[in-house]
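Sharing a structure with you now.
In this view, the complex is presented without one of its protein chains, the others remaining in place.
Going by the order they are written in, the chains are A and B; count residues from 1 in each one.
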Amino acid sequence: MQEAPANPKREDVCPSKQRELGEVRLQIERAQGPEFWRSLEELAGSPEFQQMLHREFPKGAADWVDEVSRRGFLKLMGASLALAGMSGCTKLPLEPIVPYVRQPEGVVPGRPMFFATAMPLSGYASPLLVESHLGRPTKIEGNDLHPASLGGTDVFAQASILGMYDPDRSQTITKLGDVNSWSSFVQEIKGPLAVQKGLGGAGIRILTQTISSPTLADQLRALLKMYPQAKWHVYEPVNRDNVVEGAKLAFGRPVATQYRLENADVIVSLDADFLYAGFPGNVRYIRDFAKRRNPDGVMSRLYVAECTPSSTGAKSDHRLPLRAVEIEGLARALLVAVTANSPEAGTTAEYAKFVQVVAADLAPHHGSSLIIPGDHQPPSVHALAHAINVALGNVGKTVVYTDPVSANPVNQTESLRELVSDMRGGKVDLLVIMGGNPVYDAPADLGFADALKNSNVGLRIHHGLYQNETAELCHWHVNDTHYLEMWGDARAYDGTVSIIQPLIAPLYAGKSAYELVSALSGVSDATGYDVLRAYWKGQHSGGDFEAWWRKALHDGWIEGSAYAPRTLSAKLGSLPAAPTSEARTLEINFRCDPSIYDGRFSNNGWLQELPKPLTKLTWDNAVLVGPKMAGREGLKTEDVVTLELAGRQITGPVWIQAGHPDYSVTVHLGYGRRKAGRAGTGAGFDASPLRTTGAMWFATGGKLTKTGRTYKLASTQGYQTMDTPNGASRPNVRRATLEEYRHEPKFAQEGTPPPELTLYPGYDYQRQEYAWGMAIDMTACVGCNNCIVACQSENNIAIVGKEQVVRGRHMHWLRVDAYYQGDRDNPKAYFQPVPCMQCENAPCELVCPVGATLHSTEGLNDMVYNRCVGTRYCSNNCPYKVRRFNFLLFQDWETPQYKMMRNPDVTVRSRGVMEKCTYCIQRISEHRVDAERETGGQIADGRLQTACQQSCPADAIVFGNINDPNSRVSKWKAKDRNYGLLAELNTRPRTTHLAEIRNPNPELET
Amino acid sequence: MRLYGIMAEFDSPQGLVEAARRTHDAGYRKIDAYSPFPVEDLAEAIGFHSNRVALVTLIGAIAGGLSGYLLQYWIATISYPINVGGRPYHSWPSFIVVTFEMTILFGGIAAVFGMLALNGLPMPYHPVFNVPRFAMASKDRFFLVVFATDPKYDAAGTRQFLESLGPRSISEVPS
Partner (left out) sequence: MAEQTDQAANRQAPVISPGYTFGTVTDKISSIVLTRPTSNGWFVGFGISFLLLMLLLYAAGYLFVRGIGIWGVNIPIGWGFAIVNFVWWIGIGHAGTLISAILLLLRQSWRNSINRFAEAMTLFAVACAGTFPLLHLGRPWLFYWLFPYPNTMTYWPQFRSPLVWDVFAVSTYFTISLLFWFIGLIPDLGTLRDRSENRWARITYGILAMGWRGSARHWHRYESAYLLLAGLATPLVLSVHTVVSFDFSIGIVPGWHTTIFPPYFVAGAIYSGFAMVLMLAIPIRKVYGLEDFITDRHLQNSAKVMLATGWIVAYGYAIEAFMGWYSGNSYDSFTLWNRLHGPYAPWYWSLLSCNILFPQVLWIRKFRTQPGLLFLVSAIILTGMWLERFIIVVVSLQRDFLTSSWGMYYPTRWDWATFMGTIGMFLTAMFLFVRILPMISIFEMRTLLPEAEVKAE
C-alpha cells in the first residue's frame, strides 16, 4: 500500500474542537439503549453540531455525507460526532505493511486485500487474516496457514471488527475527565518519574492484563531494570491461576498444557468447555475434535462431567451433571480407578457407575485418551488430571507440556491482592493500569475501587480502549489503540509468536501499550513499529533481517517460535486432602460470558445480540437454575431472585437451564456495567460483587430468595425441543448412535420424496455451469456461533436491540437452533445451523406479488431488495422461517464508522424490505469474475467459500457446485447421512444437513 | 311557437299502459311513456321490444377475459420470464383467477356504460322537463308523450285522440 503523508501531532489538528464536546457528549448520554442510533441522527442534524462541523472544515465538507468515497469517509469522520475527539486524521499506517496472498503492489479499487495479523485475548493470540477495502478493514478471517487457526476463528475475533469501529471507544487522552494531549501527558509524568528514580521506583506499580507479547514483556522488564523497586502486577478476572497452580502442584513449576485431540479416542472433560471461545486453543481443538468424530471413519468418544451446561457438554456422548465442587471427588475416584485398575475401588458416590465405565473405557486407550480439566476447577483437579494423563501414558501423545504462554505467569489473584495492600499501605505513588477494568471486575473482598479512591496514590494512570469504571477513578486516561490499529506481537496457545500488523492508522490517535511503556521509560516519541522492529532485530540472529521480517509479516507469525514440548515428571505426593463432601448448600458458579467474555466486549452490539449457545439469550445474563431446583423453589424463568453469599447480594432474573445440576446456580460475568457505552451500559446484572479471592469460580453456602418481581429476557429461540406439546416429535435434527448408523446407514433419508413427485416439469439446473449447494455436518458442528457473527460481518446485518429481539425481530441470516431431548435434568442437546435452504421449489417465491424473490439459473433463491414492497408473505410461507424483515430502520445510516466498516460488496438494507441468506452471492460473483479472468474456466472447488464456511473452526459447512460430481459438497451430499430438512414438503432444499451421530458407551446406555 | 309534443298525464300505471297501447295501435310511432318506476309491458306497449345492453355486456366480458389471460401469458412467458419456485413460465392454473375477475370487471363496466350510452345519458336538458307537472313523473304520475316529429302528428287531432284516452290532464311540451 502506498505511503501516506505523515501528519503533525494529531491532537493539535483540531484545538478548537474540545469545548463543544462536553455538551455533545451530554446529548449522547441522554440517549439510552437501542434508541441511541436514532439520537445520533438527530444530533448530526442539530445546528450546534453543524456549526461545530463547519468550524472544523471548509464549508461544504459536510456535503460528503452521502458520498461513498474514501476521501468522503475521511472528511466525514471528522464531521461525525463520534469522532468529535479528533478531526479527519485517519490515514494508512505510516509504515509499510505486507499484504497477504494478493499482489502487494498498489491497491486495485474494489479489490479487497488481506493482511495477516493477530488478536490478543487474555494473552493468547488468535492468528487472523483481515480483509481490507481501500484501507478500511471490513472482515476478519482466520489465518489458514497458522496451526492455531487453520482458517477458523472464534466469535470474539469475528466481532472485533465492530469493536474497532465502535464510536463509543475512548477518543482522546483525558486528565481528570477533561480532554488533554499526549505531549502534556508526557510532560506531566516526567516529574513523578524523576522522583521515583531516586527511590529506585519503589512507588511505581504497573498493573497489566495477561501479556504474552515478547516485545512488551521485554520493555517492561527493561523498565523494571530502570526502577528496580517498581513492581509489575498482572490481573484479569478470567485468569488461569488454577492452571498455573495445578501445574505447580503436579510439576513444581508453571507449565502450559496443550492437547492433541486429533490423537484422542476417549476424551474426559472435567468441567472444561474446551470447544467454545475463551478456552485457549479452542479453534484448533474444535478442528481436531471434529476430525476425530467421523462416523464413517474413526470416531472418538467424549465424556463430560460438568456443572454449567456448555456446548462441550452438549456435544458429549455422555454428560454427567455434577456441582462444580463435586468434580474433584470424581477426579480422585477416576485416578484411583485408573491407577489401581480396580474401578469399584473408586467411589461410592452416585456417579460410581460412571467412573467405572469411564475408567474401563480409558484403560484400553493407553496413549490415545485424554483428560481435560476446566480452568475454573481448583488446582488439585488440574493436578489430578495431570496424574491421570501421566498414568494413561498420554503425555507426549495427546497431552503436551510447554512453557506458559504468559510472559509473567504469576498467580494473578495474589498479585492483585498484593497491589491492593501496597496501595492501602501507602506504598504506591505512581500506578499505571494498562488495560483491564479492575474497578469493575476485581474480587469484591479486595475492595480495589475503594483502595484506588481513598488510598493516596499520587498519580493514577489508566490506559485502555474505553473510558470505563476504572478510568473514572484515575487522574489520567490514555486512550489505547485497538489491535487492528497498532503494531505488536503476541503468542498463540502453542507459543508461536504472531506479529500484529495495523490495518488502519489509529482512528482516535490512540497510543499502544508499547508506546506508553516506552514513554514511561523516557522515550516518548517511539512508535510501536520502532519498538517492535528494534526488539526483533535484536532477537533475529544472522540472515537477511528484512526478508525474514517481511516473511514474518506476510505469514503472520514467526517461524519456529512455537514452544518445544517439555518432558516433565509429575510428582503427586503433595495433593491437598480431598474436600469433605459438604452438606447440600447452594453452590454459586461464576463463568465468563460466552458472548461478552469478562465484560470487555460488552459494548459490542454483535456479541450482545449473539444468542448464547444453549440459552439463546441476548443482551442479558441470567441466574441459571436447574429444573429440579426450580421446581423445589417454585421458580419460573424471568423471576427475579436475590443471590446471597457471605453477606453480599446480587439480584438477577432466573433462567431455567435444562441439565444444570441441583443445588447449584450459575451466573455469568461481564454484565451490569456502569460505564461501558451505549450498548453495554446497564445490560444485565453485575455478578462480581459475589466473587471473592477465596472463590473466584464457585462457592457453596449461597442463598437464593425470590423477590416476586419479574424481568423480561430476550431469547431468540422460545421453544427448545423437537417434541411438540401434543406428545409428537419432529425430526428436525435426525440423529442416531454409531451402532444404529452402521446398522442402518440411510436412516436419515426416510420420508424424502422421490424427485419425480411433482406435477411440474423440473427446471433443468444440470445444464447450467454451476448449481450451488451447501451441506452442514451436524456431527462436526459444536455450536460455537462463529458462523452467525461471520455472516453478520460479511453481509452488513443490523442489530436490533433487546426490545426488538423480545418482539422476535432479530436479523441473523443464519441461526443455530439448539434442541434439548429427553430428561430435563440431563438432556441430550443438539445444534442445528439453519441458513436459507435455497429451495428449488421455493414456497416463498410463489407468493411474492411483485417477483422480488425468484430463482437464479444457478439455483439461488435471490432476494431483490429494491423490488420488495414488504408484504412479508414470503416469510409466512417459508417453512424454515429463515427470512428476516426490516420492521423498522434497523441499520444505522449515519455513524461514519459503520459506513467504513461495512462490506462495500453488500447492499445495506433499509426499512420495510425482506432479507435473508444469499449464499454470499457477492463472493460467488467475485470468484466467477476471477476464474474467468485468470483461467477462463470454472471456479476451482474449495476456492470459493461462504463467510460461515470460512469461519467455521469445525469445518462443518461445505459449499460448492453440485453440478460437479467431484466437488466436496457433492461428495458430502452423496453420504448416507445427508438429508434435507423438511424435505417431505418437496421444497428440494439446496442446503442439506448430515445427520448427527453420537458414539455413546453401551455400558452407560440405560 | 313550435311544439315538441303533446303530453297526457295519468294516475296509474294501468291507465298509462292501456293508453300507450291504444296510441300505438292508433298508428303513432314516435311516442314515449314516463313512469316513476319500471312498469311491466309499458315498453313493448309503445313498441319497444328489444335492447342491445346484453350484447354490449357480452362483448365487454369476452374482451376482459381475453385481455386478462393474454396479459398474464405475455408477461410470464414473453416479456419477462422468471423462474418462480420451479413453476413453469406458463402456469395457467394460476392465471385463471385474474382472467375471471377481468371478465367480470369489463362485463360490468360495459353493462353500465352501455346502458347509459344507449339511453343517451347524461342528458342535462330535455324538453319534457319544461312541463311543470312533469316533476310528478318521478313521484306518482304517469305520462304519455306523442312527439311532434311523428308522421301521424297534427296538433289538434293528436290532442283530441289523447283526450279520448281519459287522461288526468293534457299539456303541450314546448321545444
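The rule is short, and it goes like this: a residue touches a chain if its C-beta (ideal position, glycine included) is under 8 Å from a C-beta of that chain, and two chains touch if they have at least 3 such contacts.
Everything numeric in this text was worked out from a predicted model, so none of it was measured.
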Only one of A:P228, A:G297, A:G560 or A:G718 touches the unshown chain, namely A:G718
Spell out, residue by residue, where the missing chain touches chain B. 12-14, 17, 20, 32-43, 45-46, 48, 51, 53-54, 57, 61, 71-72, 75-76, 79-80, 82, 84-85, 87, 91, 94-95, 97-98, 100-102, 104-105, 107-109, 111-112, 114-116, 118-119, 121-126, 128-129, 134-140
Identify the residues of chain A touching the omitted chain, counting contacts across the whole complex. 717-726, 728, 730, 732, 804, 807-809, 815, 817-819, 832, 834, 843, 846-851, 854, 867-873, 875-877, 879-881, 883-889, 911-914, 981-982, 985
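Everything below uses one rule, namely that only the chains that are shown with their structure count from here on.
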Using the touch definition up top, name the residues of chain A that touch chain B in the complex. 760-763, 839-846, 848, 851, 854-857, 988
State the interface residues of chain B toward chain A in the complex, per the touch definition above. 82-88, 91
